[in-house]
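One structure follows; several queries about it will come next.
With one protein chain held back, the other chains of the complex are shown just where they sit.
On to chain A.
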């Protein structure tokens, strides 16, 4: 991550991680707004995200980021205060600004060149959008920003100058920021006697917003001296919530007179010490910065004094998830604050863990699985009875190993949401690039996939989304002519299906122009001119290397690297990609991926003295062939009859080149394999050994990708076995009888 010796670098790194989370929340908010949501909380979320980014950026002297975020925030504030109601164009601009903000964060993080031109362009658009008020604003803030360098105090000054625009300081202050309250609460004995319970009150309080609850035990005597019915406890609560004081007092309405209660709003001018309190407790490392917000009390006039609360509010939402500064009070005891936050608005409590540690854990668990297999094998060889204690214990051990494995895999799993959000940006940009009106619909954002898979899916998905926008959807005129709505729809969905993850990219465009695809493929020599191909064969030509259908090369997708690159990327993840298309209705690409790249349930089989592993999820059934089951289509090409259905038969030993074809198939053992699309095939093997979980050891790093081989594993006896990709083997085998191009 960062240089361990430099605390600033660490804090800075965690700031950028927080930024990613904030950007995610912001994208969510914008999307919800775009869908017509008018809940004030939605725009608040977006506003707060931008504000927090600005605050953090100020602390690290990221001036370009601060300047842009500030102006963007001003625009959002206008929306928040109902001065401006965004239309579709405005929303587009807001999205573009969000995209740019995320770019700025990235360049600031990587110390790249800052795209000032783009900032200026977007800011100019924001000004035009918001009209005169914004220009006035601009003068004020620009004056402030240029001469002063960057620090949080500058940020505050900028805010402090905002209220005069509203002409009403009292109104502006609560509108500006989420207020922060300090509540001290000490129940009296009578309170318990009347059946009231502090825990309920604290719970209700926490439900208002983000609460940090601390219990004061000063008065609590040792047990010997304790009178059980006397109340000794009192509580200090820091509450960040968009409510007024009356709402807080309302919670204590029924215990009025039965407890001591004080409610103070942080940052109120009567309460100078409280101004710094929230910053100390909630800002994580930020309070340690060289230029802390301690400048605030130097200017105790009203507008500035009102500002510290906003800073605390802006930084506080990040506190539960990030605990990089263990010396901080709240970081040391995150549980109460987190749980209270969860009660308030349901965010999950999270721990940030270095990926390396997880990788190590995954590897260790992998070793554990192998070790367990070895142990089980040696116990078996020792001739122990299956009913012996040792064998029973071993069974339990196996179950536990599996549970650990599953749990470890779940640590690595992440929802695909972040990936999908990146795609919505791709859609916005690519549709603007080709002048089409496109909406991205996402389904199943919560589907969890291995982190590595998510990272490695970004490029292929980007390519597919661009393809869908550029080639899949028709132009607006063509859509109208075809009686469709002018707005094209690209759907991105994710789901778990039978132990795999299915990700689909579909458009509601014209479908694949098969005639044209075939023509191009023939012209390019990808298929012989006289080849007779089925529709699905033609569709699959899109994946052939060097294929590109766009007659004009657009700067979006037609760069000569086509879907074959996508296919290779998906295959390297152990996945498969299929394509379906219906003329006039659209095209759908389905990616099927293994849930994890680390383990799988496999069937251990023998083929010509070799031990191989077949992924269990593709095996539908195993059968032993009888004389009447097999029919010959032509020499070397057999089919087998399974439950009234004919299924192509392949001899695994022959396909892999281990041995010659058998003389007779009678008595041979066959695995019935099913693909995602429901098609089936039968594989002849020589024997089945076992069914067990195997740890996947990738071959790609050390070897080339062998067709039909997905990876390798180490078996219990220390022997190495190859893990097969049956669909690939069959594609290879059937490809040999068709054209070379199709087998690619």
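The criterion applied here is as follows: a residue touches a chain if its C-beta (ideal position, glycine included) is under 8 Å from a C-beta of that chain, and two chains touch if they have at least 3 such contacts; residues count from 1.
The rule is simple: contacts and distances are computed from a predicted model.
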*Quick one: find the hidden chain's UniProt protein name among "Chemotaxis protein CheX", "Putative glutathione transporter, ATP-binding protein component", "3-hydroxyacyl-[acyl-carrier-protein] dehydratase" or "DsbE family thiol:disulfide interchange protein".*
"Chemotaxis protein CheX"
*Looking at A:193, A:455 or A:519, which makes contact with the chain not pictured?*
A:193
*Just name the one of A:233, A:358 or A:639 that touches the chain not displayed here.*
A:233
*Looking beyond the chains shown, say which of A:11, A:206 or A:541 touches the absent one.*
A:206
*Pick out which of A:17, A:64, A:107 or A:220 touches the chain that's been left out of the picture.*
A:220
*Considering the entire assembly, which residues of chain A contact the chain that has been omitted?*
187, 192-193, 197-199, 202-203, 206, 213-217, 220-224, 226, 228-229, 231-233, 235, 333, 335-336, 338-340, 343
